[in-house]
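To start, the structure under review is shown below, and the notes come after it.
Omission of a single protein chain aside, the complex is shown with its protein chains in their original locations.
Presenting chain A:
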Amino acid sequence: MMEGRSAMESPVTRLPTRRRTKSYGRSCFEASSRFAYTSGQLTILRIPTTREAPRARNIAERVDPEQVTLLIKNEWKLSYVTPLYRFRHTHLKKYSKHLSAFIAAEKQQGTAVEVGLETGYRVTFSTVLGIAETDEDAETVFIQIQSKPMFAATGDALKVVWSGWLTCVNGSPEYLHSLLPDFVSLPLFCSSGPENITVVVKSWFEKMFDCRFGSLGLDSTSLQWLCALWTGCHPDNNIRYLRLLWTLPTQPPLDVSYTVNPQDAWELWNSVRQEDSVDGTVGIDEVKHFMAGLESHFFRHFKIYLSSGTLRKVSTALGSAQQDGKVKILCSDYLATVLTLLTECAILKMPI
């Protein structure tokens, strides 16, 4: 079709993506040869070029529906976390007490707080069983922080002020195997709530489990993946719209919002799907073709090369994702697909 040719016409800005591939891929490092220390086996880890096509699954069969609603309700800010040292899923109660004392102590600088006493905050750690896809994946941990309103009557309910969760879905088995048994890898951290509480929670984790947090942005390749994967779901689950947001490097920067009719988007997607591709997988070439098709269509109308800008946001009725790492999942049926992709992004950020 037309897409192939127009993709060649439009100047494809591949540089940033190539740099990413080069700088974060560690396909070529092995720990087998070390001067000083060999700690943690690093194994081959490549940026995948194919993925499983999303299949709608009723997650409520495996996961407690109440917990699912907690996960899909909010917009989450993503971070990556290095593996947690001596984290135990069996000690969640103790962690709850400790974190609430820690938050109270942080609030009133310089005053000591005994662990286990009632403070203004109630922290609940819970395990969300069923999110993990493989045996290697550690179970998801959900954290909720509730607080008493300042002038509340005794009977008033606690208000949820912050929530967050740590997860790992379909984490690279080579990577997870390479860790020592003392470590639990939950590389993806999602948080929603005031930034100051997020900072306190992160610092508590860093102190307790000797880990480190870093913000996790989504590069344009990841956003393109999400765009294609969500579009592919259209026959099973109406996406209602496909909205893309670009920022073009003009002076001043030009924001382009591009909304595509869901049916059109799906037909374009269907046309770039290669016939010989193995059933149930999606290749990166198909995704690139799909994006090139969308971009060339835009060029035909507005004479603007979208590929010279950066893709900032992708949203459909199934969910939305932004370049700065904000993600919203609106449909629980495709939770596993999205989380697999995000877990992979998080693992690629790991320092070793």
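Worth a mention:
Just so we're on the same page, a residue touches a chain if its C-beta (ideal position, glycine included) is under 8 Å from a C-beta of that chain, and two chains touch if they have at least 3 such contacts; residues count from 1.
Just so we're on the same page, contacts and distances are computed from a predicted model.
The protein name that UniProt records for the chain not on display, among "Centromere protein I", "AP-3 complex subunit sigma-1", "Proteasome subunit beta" or "Replication factor A protein 3", is "Centromere protein I". Looking at A:A56, A:I72 or A:V115, the residue that reaches the missing chain in the full complex is A:V115. Among A:R55, A:K207 or A:R240, the one in contact with the hidden chain is A:K207. Among A:Q67, A:T82 or A:S163, only A:T82 touches the chain left out of the display. Where chain A meets the chain that is not shown, the touching residues are 19, 22-24, 26, 28-29, 31-40, 42, 82-83, 85-86, 94, 98, 101-102, 104-106, 109-115, 179-180, 182-183, 206-208, 210-212, 214-215, 349-352.
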